[in-house]
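Only one protein chain is missing; all other protein chains are in place.
Chain nomenclature is as follows: A and B, assigned in order of appearance, with residue numbering initiated at 1 for each chain independently.
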Amino acid sequence: MTTFLQIVVNGLGKGAVYALLALGFVVIFKATEVVNFAHGSLALLGGYVVFATRPTLGWAGAAAVGVLSAGIAALVVERLMLSRAKLASADSLALLTIGVDIVVTEEIVRRLGTRIPFLGDPYDAKPLHAGDVTIFRTQFVALVVSALLLTGFFLAFRYSAWGLAMRAQAENREAAALMGIRSWRVTASAWLVAGVLAGVAVLFLATQDFSGSGLSRDTHSLALAAFPAAILGGLDATSGAVVGGLVVGLAEALSAQYISFDFAKSAVFIVMLVVLVARPSGLFGTRERQRV
Amino acid sequence: MSETITDTPAAQQHRAAPRPDRPLWTVLLRWAVALAVLLVLLYVPLIATRPWLRTGEYAMIGAVGAIGLTLLSGQAGQLSLAHGFFLLTGGVGYVVLTAPTGRSELGFGLPPILGLVGAVALSALLGLAFAPVSGRLRGIYLGVASLSLVFIGLYLGQSLSSLAGTTSRGRDPVPFSIFGIGFGDPEPGKPVFQLLGVPLTATERLWYLFLALTVIAAVLATAAVRGRPGRAWRAVRDNEAAASVLGVSVVRAKAGAFAVSSGYAGLAGAMTVLWFGLLKPDESEYGTYGINVSIAFLAMIIVGGLGSVLGAVIGAVLVFGLPLALPILTSGSSLLSGTGGGAITPIILTQFIYGAAIIAVVMFEPGGLAAIGRRLGTLLSRRGREG
Partner (left out) sequence: MTAAAVAVDVPPLVVDELTVRFGGLTALDAVSFTVAPGTVHALIGPNGAGKSTCFNAITGLYKATSGSVRLGERELTRTPPHRMAGLGIGRAFQNLALSPGSTVLDNVLVGRHSLGRGGFLATGLRMPWAVRSERRHAERAAEICEFLGIGDHLFRPAGSLPYGDQKRVDIARALAVEPAVLMLDEPAAGMNAAETAEIARTIRDVRDALGISVLLVEHDMGLVMGIADRVTVLDFGRLIADDAPAAVQRDPAVIRAYLGAEEDDIS
């Protein structure tokens, strides 16, 4: 029983991190209908900045700079490339992000070379004990941090002017623009938020507790799980992203324990596949209807 | 509005099929260029060194796979990231069908040509099996769902060692042969066949085999794109509801596109194991049959121009050919030969190039190289008419 509990907590903690990634993903999609294939590379970039500035700034400072860098990088991608591609449809822009992902990932992996740094200094490999149950501290901190961030996000999304603008643009871009909402600001801020969330997520991904692997190409693979999480929940549903993230985290943890470690990755995608076959637009996504 | 057309049986017989108004010299020029390119490609093995031949062969593998993907994603508009999976099924199919029977690893002992056809058919059938999913999902949802196939393939490859061999050792494929002509390494003692004084070793023979397969693949695809299947795919891509009311079964069109594309990928996969001389399942999702390969094929068709067969071939030359060509071109110089951390290897450089190419294509010419080629074509033909 205690094992099961540990696994559930472990899974939820992982799920919280995936939720952060998935939410950023969904925020971009809601604002622009673009699927951001470069999400993993943004996380990598943020992680690399943490690694590079840690010697001089210490962990806390490096983490702050890293998170910020990821956000700024996302902003740069949007301002410099996506917004300039005037001719392109949303699908084409998604393909563009594939290009960005390739370039950024290769460059970061190249710079890392043989080094595979762990980024979770304050909490990595320091298990918590609650009676019989041993919990990875990383996962626990991740849960807390994610809960805070997600709550903050949803409050802003529902009650702030920014959130309103974002929802309006997601609903009907032209009408929102006509109402005075500057679409470029909404889009740019969506990317910024997504980058920041990815920057936070990498601080938990590149740890021993989470994956056993430090910052490397593996981190990019892990970030890939944001896809099934976001898709599962429905690409245009912010709450769906959180649910999706948690489902993915749990599926991974449970299948790693009860089936096999190798199967865990496939398990996540298979779960997603099953959900999609039953609900082609994800659990909470809105169905498209083609007009004739 | 035109007047009524007389419609005697005689008039019906003489009515010619509508033809576009292209000047004769452009048609002749196209045929001449195609013939010239073919002759050059036939002659290459007689003069090129082994590294170049290997590079060209690998590019041809990419071409076959890319043609399949451009039919699926470019013509039918179905985004798929599953290509790596179907490469795996093609490779496994060929090896299993041709391997000798009665061993610990599964084999059916079929002649290689049947193994090749079987690998294609198997991959196509598996692509067809994906139809219930492809019929229900649209756009990016389909793309990510197809990604799950790569992971399923990764897991199966690692666990079913009787099919694909272990991740450490893999399985050796039976070298291809047809009508007694072998394409593997010649047996010692036997004289090697010569063409114009040049001995045709395994590498040269593989070039001709791959060239034949690529040409067949391209010819089939081009005709289909121009005909009924291509039209149905494009109709589904551009407006599913309208296409269905006009008589196109959307489910069948998508299923067919997946089957064809998977068949092509299966062929590319069989070619891959022949080229490596080895079938080895991947250890992670980045490998010979992994996500990186799916993305590489996607890059090929984006750069080449979605839906264009020629574009797919050119894209393949860039994405698959460049990383093998660069070391040959820079050998002797220290340009790309670093191996330490942080070194720019040919693979990394190629990825930078095609990553940047994707960005450039989407930003400036979404039709890819094919569109650029078409523009040049109209420019030249206009000059030709004026001049």
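In this section, contacts are C-beta pairs under 8 Å (C-beta built on N, C-alpha and C of every residue); 3 or more make two chains touch, one makes a residue touch a chain.
Computed from a predicted structure; not experimentally measured.
S.K.: Which of these, B:V33, B:L160, B:I181 or B:V219, touches the one chain of the complex that we don't see?
M.R.: Candidates B:V33, B:L160, B:I181 or B:V219; residue touching the omitted chain: B:V219.
S.K.: Among B:V260, B:V303 or B:L369, which one is in touch with the chain left out?
M.R.: In the complete complex, the chain left out is touched by residue B:V260.
S.K.: Looking beyond the chains shown, say which of B:A241, B:I328, B:A343 or B:L376 touches the absent one.
M.R.: B:A241
S.K.: Give me the chain B residues in contact with the hidden chain, please.
M.R.: Against the left-out chain, chain B lists 1-2, 4-5, 7, 15, 17-18, 20-21, 219-221, 223-224, 227-232, 234-235, 237-239, 241-250, 256, 260.
Assume only the chains that are shown with their structure count from here on.
S.K.: Indicate the whole-number Å distance between the mean C-alpha point of chain A and the mean C-alpha point of chain B.
M.R.: About 33 Å separates the centre of chain A from that of chain B.
S.K.: Which residues of chain A touch chain B in the complex?
M.R.: Touching chain B from chain A are residues 35, 81, 84-85, 87-88, 91-96, 98-103, 106-107, 110-115, 217-218, 221, 224, 227-228, 231, 235, 262-263, 265-266, 268-270, 272-273, 276-277, 280-282, 288, 290-292.
S.K.: Within their complex, state which residues of chain B touch chain A.
M.R.: 79, 132-133, 136-141, 143-145, 147-148, 151-152, 154-155, 158-159, 239-242, 245, 284-286, 291, 295, 298-299, 302, 340-344, 348, 351-352, 354-359, 362-363, 366
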